[in-house]
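Below you'll find the structure I mean.
Let's turn to subunit A:
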Amino acid sequence: MQFFQDHILSVILFTPTVGAILMLFIRGDRENVHRWMGNLFGMLGFLVSLPLVIRLGENWNTFNPALADFQFVEDVEWIPSIGARYALGVDGISLLLVLLTTLLGAIAILSSWSAITKRVKEYYILMLLLQTGMLGVFLALDFFLFYVFWEVMLVPMYFLIGVWGSDRRLYAAIKFFLYTLAGSVLMLLAILGMYFTYAQQTGVYTFDIRTLLEAVPGFSPTLQQWLFWGLFFAFAIKVPMFPFHTWLPDAHTEAPTAGSVILAGVLLKMGTYGFLRFSVPMLPDAVKEYSQIMVWVSIVAIIYGALVCMMQKDMKKLIAYSSVSHLGFCTLGIFALTPHGLSGSLLQQINHGLSTGALFLIVGVLYERRHTRMIADFGGLSTPMPGFAAIYLIVSLASLGMPLLNGFIGEFTILRGVFEVNKHWAAWGVVGIVLGAAYLLWLYQRVMFGSVTREENQHLPDLNLREYATLVPLVVLCFWIGIYPKPFFEIIDPPMHRIVNRVNPGYYLVDPVKPLPAPSTETGITSATPGSVEVPPQEQR
Partner candidate 1 sequence: MIPTSHYLYLALALFTIGVLGVLTRRNVIIILMSIELILNAVNINLVAFARHFGSVDGQIFAIFVVTAAAAEAAIGLGIIIAFFRNRETVLADEMDMLKW
Partner candidate 2 sequence: MVEQFTFYFFAALAVISAVLVITVRNAVYSAVFLITTLLATAGIFLQLRAEFLFVVQIILYVGGIMVLFVFVVMLVDLDIALRQVQFNRQKWVALLVVLAVAGQLVFALALGSEALGLPAAAPESLEPNTESLGLRLFESYMLPFEIASILLLVAMIGAVLLGKRQKPPRSEP
Partner candidate 3 sequence: MTTPLPYFLDSIWLIPLFPLGTAALMLFFGRRLPNSAVSMLCVGSVLVSFVYSVGAFLQLRAWPFAALGYWPEKVLFDWVSLGAYHTDTRQLAQFTAEWGFLLDPLSAVMILVVTGVGLLIHIYSIGYMGHEGGYYRFFGYMNLFMFSMLTLVLANNLLLMFVGWEGVGLCSYLLIGFYFLRKSASDAGKKAFIVNRVGDAGFLLGIFLTAATLGTIKFAELGPAIQQMGLSVGAPALTAIGLLLFVGATGKSAQLPLYTWLPDAMEGPTPVSALIHAATMVTAGVYMVTRTNAIYQMAPEALAVVAIVGALTAFYAATMGLVQNDIKRVLAYSTISQLGYMFLACGVGAYIAGIFHLMTHAFFKALLFLAAGSVIHALSGEQDMQKMGALWNRVPVTARTMFVAALAIAGIPPLAGFFSKDEILWKTWSSGGIGQILWLLGAVTALLTAFYMFRLINLTFFGQSRVPKEVDHHVHESPAVMTAPLVVLAVLSVVGGWVGIPAALGGSNHFEHWLEPVISQPAGVARAVALADEAHHDPAEYVLMVVSVLLALLGIGLARYIYIRREGLADQLAARWCGLHRLLFRKYYVDELYDALFVNRAKDLGTTLAAFDRHVIDGWGVDGSAWFTRFTSRVSIWWDTWIVDGLVNLTAWVVGVFSYPFRWLQTGRVQNYALVFALGVLILLAYYLRGIL
């Protein structure tokens, strides 16, 4: 138990790898064994990540949002001669993303049960390795380690798209790979630049993110700008921000369902995670200087993505472009550089993971039944598939930002933050919301409403238990975040406030006319207990 407490992050990180290695030794033709093993370890990966937030016993320490530091830190030497360490840790920024990754990983694996019929063994092994890669990116506290995971992850994803994708999979896979690689190699240069400059200043060679987070803002402005652009390309391509998004529709469209879920749910978050973790806090001056450009690029992405969505004939492509639009909100929030913008952006990343992940699962459900993703091939599915219709509707609404569902909270918070900086930006963002409603509902309508136009669709089976099992958790989470997002904000807010303090040091000190109430840490009913009224200030009559 104590071991688990001390090394929980390593356990989380390597549980999937252990599964993958075990599966290596099982013969490839025993497909069901692999399916069970894959699901077992996917689920296990999720379960071992839960103790981060759920107490296991008397002496168990869960994540404490009140602490400013990284938690559950593991830090041992790895390559001492270059100063690289095996350092893991989570804070409010990464915790939710880690949980999202483990959850979506498990769900994605579960969703592949019947969809994957060829090369089952390799599939599950790669899924599990991918899982480790993604978790490593979020957990690493050492730049070297971070970069290793950042790139490691590309390889399994390449194979997932390339082997199990649809018609143009080769093109999509290599495009994905090369595109993201091009960005990340530039990031490598930026990382090396930081590493070297820090060593020049202090004589200490280290990749430690915590150290560099403190040191890099002290570098010369010119260098900071170069570092910003170096990091920018890696993250912007991953997000993807506007001019770098063209890999995304191809990759999402061609990937197998689980691959799309992971791509949309987790991989894209790495870009925004990078901005939040590195670009903004490390290079506050450069970020401030370029925030205008970034904001406009984000706005273009929001609107552009939404407009392009309208014209898509392929469901997956539509959803892929919707990701461009939604991630535009995330970057918009980040580069507004206000607490709300940042918090909302992080929450919206989680939201997007849940709702777009679910949308891809939904397309996967249809694809598995009909082997087509063309919108025109469907229509009127509400009749044969009522359960599916209900879930799909909820997920669509979550994605388009319906209140009570998660998307609304995220978009609202982002726009609130953006509004504070510039009202026009927020107005453009709102335009994106309107368009979002248009394309998602139109899609829903074309697929689900009307009479069944095709004979094949007449008797499509409704969701089975396994498919419910993949979708319902996501739907529940959508509602949870939509109705009671406070626990999430409690985790997200403190690190975001620290970021704002770095970028905009005077932010919380300006004219404190209204004293801020102490942030409440308890959950549940706070400001009013049942049976009491809160007294508003005396109203002037």
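Here is the rule we use: a residue touches a chain if its C-beta (ideal position, glycine included) is under 8 Å from a C-beta of that chain, and two chains touch if they have at least 3 such contacts; residues count from 1.
Regarding selection, all candidates are chains of the complex that A comes from, given by their letters.
The shown structure was predicted, so the numbers you read here are calculated from the model rather than taken from an experiment.
One candidate among 1, 2 or 3 touches subunit A in this complex; it is 3, while the rest do not. Chain contact summary for the complex, subunit A toward candidate 3: residues 167-168, 170-171, 174-175, 178-179, 243, 246, 249, 304, 307-312, 338-340, 343-344, 380, 382-383, 386, 390, 397, 402-404, 408-409, 412-413, 415-417, 419-420, 423, 426-427, 430-431, 433-435, 437-438, 441-442, 445, 448-451, 483-486, 489, 493, 497, 507-508, 510-514, 516-517, 519, 524-528, 530-541.
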